[in-house]
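Here the complex is missing one protein chain, while the rest keep their positions.
Chain naming follows the written order as A and B, and within any one chain the residues start at number 1.
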Amino acid sequence: MAIKMVSYRMISIILSIVVILGIITYYFLFLYPRPTEEVKEVNIAVFMPLSGEQSVYGHDILQAIQYAAEEINSQGGIKSLGGAKIKLIVVDITSDASKAVSIVEDTLARYKISAAVGPGLSYLMIAVQPIFIKYKIPAVTGAISIDILKNNPRDEPWVFMMGPTSEIFGGTSAKFLDELRKRYNLSIKIAIVHGSTEYEVRTAEAAYSNFKNLGFDIVLKEQYSTPLTDATPIVQKVAASGANFVYPVSYLTDAILIIKTMKALGVKAVVIGGGAGYLYPSFYEALKENVAYVISVAQWNHDFWPKDKIEEYKRKFNVLFPQEQVGVNYAGVYALKEAIERAGSTDPIKIAEALRRLVINTGPAGPPMYYGVEFDERGWNKRAVAVMVQWTSDGRLITIYPFDLAKGSFQLPK
Amino acid sequence: MFESILIQAIINGIAVGSIYAIIAVGLNIIFGIMKIVNFAHGEYLMIAMYAVFWLYYYLGIDPLFTMPVSLLVSLFLGYIIYKIVINKIIYREDYVQIAVTMGLSIFLIGMAQLLWSPTYRGITTPYATYSIYIGGYYLSFPHLIALLYTLIISIFLYYFLKYTKTGIAMRAAAQDAIGAGLCGINIEKIYLLAWLFGIGIVGASAGILAGIYYTHPYIGQILVLYAFIVAVIGGLGNYIGGLIGAFILGIALSISTTYVSPDLSLALAYLVFIIVLLLRPSGLMGVRVVRRA
Partner (left out) sequence: MIPTFAGPAILRLLILTYMTLIMCISWNIVSGYTRFLSLGHSVFLGIGAYTSAILYTKYGISPWIGMVISLIPSALLAFVIGILTFRLHGAFFALTTIAILQILMLLALHFVDITRGALGIIYLPKNDPFNFFFLDIAVYYYIIYVMLLVALYISYSIDRGFLGRSLKAIGDDEVAAAAIGIDTMRTKILAFIISAVIATPVGTFYAQYIGYITPESVFSLGFSIRIAVIGMIGGAGTFLGPILGTLILVPADQLLTIYLSSYYGLNLVVYGFLLMAIMLFLPKGVIGIIEGFTKWQRRY
């Protein structure tokens, strides 16, 4: 009788406490949602001119970025972050460089951004690049002026250029002209005309020095103030110079005016554009068959993509074809994606480090750009090359040089 | 390409000069008769150009055929603005007129940006690249039309002002408004008429200009600056002087851009403007504008 001191009541109480504790422990041990490394979204800021004179470029580039992000997300997002999706924070920086600066700074200070895509226009990118460095947020861009990288601390870049530099534009243009000269045994007199913005001036300078080095006769080098209201003065100067080749470097509206005026004034020089405006679907839409035989240098041309991808893009965005900056920025988003994968984190500093070490040889449609992505100590993609493209009278833009990347052969009028 | 660069430059200069003349004529009429410097003059052109553009964009109508519409649009707008704003400043001081017309200009440009965005709108008509090839020189078709328009308007104005009753009344008002009023001329009506004339001439030309220049909120301001230079050189208030001034400026700019540089030539145009102001403020043929003191 002495051992049986506990009553039924006590046992039931103790048992209930144990069970309850057990349930609670079990819950916390196995069922409670863990604050895991699992992140839902990665914030990528997209800074583009969506209003003002450059809004057309801004919107086109934005589409390409959205396309790339959707593709990535639908294929599982960032695997190393458990399938986190890319979230684009789209910001209109306007076409005004000084406004852009305050808008970018405002955004980076306010939101938690992991990486950014900067505007594809050199004069805007140059204005905003110090901010990325200041806030230590990595940014990729399709702009081409090498000055964009000049604030990057050596060996520790924060701003990354995806495409060829204006120097390469000039070099490729010169080599192509050399081919023309040899093939057709031509005496070439070139007139270089260009607008007054960063990209236009740099590309023209690069063309000038490269043409000179290959011994071409440059009969004119003239700057006009962007944007043009009337192209007659500049076209008159071209005509007066006696050039049979003209190398204009212009944004879209000036490019259209120049070609239109050249036709109206009977100026028959062969046009080799310096990129930008001469690559646009709107260029064809405004000029129609007048674009025939116009050649231009470019960072990328859509015939690099497989046909079904081109068709998909055309259908989705209702464009004539994906223009130059589409490919460049598409590759840029993929470069960011790869960097985030390898960094395994949304921390911009880790992503920047991954970008510096990044090497991509293939991507969803072959290598991004033409030969892949690998950034040098300045932040430039040293695998980037330029190509030459030519228009047909029905609005097709075909890559014609270098020959190993060409999809068609070049033709000269007459 | 063509035999003489110089002659081609002169031809181009005449062509573009005719466009400056179109805008300057309106300025001159308004200043000559109402003594108002209309800083918003370009904006009526701009809005008319938008009207032309939208008709082209949505209905596919060729800009040249929209002349009656652009004329009506600009007259309508001109009339409303006259009744609300302009008739309140006719008798006010210089600076009020300048300030109000400037405010109007800013307001209209702002509205255009708000409604239609600053994107450049271009119209490329099938004949935009056509040109007439005479004697070895080119004259582009759209510019030819502009030239014809200027000639027609000039001839019309000449006869109107010289031989019709209203025209003579306008000239009287320009010379001495009070005296003209004493002769029984209804000055208020003349002012309104002069205003509508000035706006209408520039509004009707929108169809021609929309095929040559891009349509965007600032096109009016850009073109009107040339018109001011031209009007001052020719004599503010005198439309014949304006015509002559326009062609002089057009040819001079054309030649200097061919042989010198586009930027410097424009600076030269402004310099000539200042020199004319300095040496002969009434321009070649204009009304006396030197103040007392």
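Please note the rule applied: a contact is a pair of C-beta atoms (placed from the backbone, for glycine too) under 8 Å apart; a residue touches a chain by one contact, two chains touch by 3 or more.
Model, not experiment: these values are computed from the prediction.
Only one of the listed residues, A:Ala143, A:Val201 or A:Met369, touches the absent chain: A:Val201.
Of the candidate positions A:Glu71, A:Asp92, A:Glu167 or A:Glu338, contact with the unshown chain belongs to A:Asp92. Touching the missing chain, out of B:Val37, B:Leu144, B:Ile168 or B:Ile248, is residue B:Val37. Summary of contacts with the chain left out: across A:Ser51, A:Ser166 or A:Asn329, the touching residue is A:Ser51. Within subunit B, the residues in touch with the undisplayed chain are 37, 85, 88-89, 93-100, 102-114, 117-118, 217, 225, 228-229, 232, 261, 263-264, 266-267, 270-271, 273-274, 277-278, 281, 289-293. Residues 51-52, 92, 94, 97-99, 102-103, 106, 109, 126-127, 130, 151, 196-198, 201, 223, 225-226 are the ones on subunit A that touch the missing chain.
Here is the rule we go by: only the chains that are shown with their structure count from here on.
By the touch criterion stated above, subunit A contacts subunit B in their complex at residues 51-53, 55-56, 222-225, 227, 229-230, 232-234, 236-237, 239-240, 253, 256-257, 260-261, 263-268, 286-288, 290.
Across the complex, subunit A is touched by residues 1-2, 5, 8-9, 12, 16, 117-120, 122, 124, 128-131, 133, 138, 140-142, 212-214, 219, 222-223, 253-254, 257-259, 261-263, 265 of subunit B.
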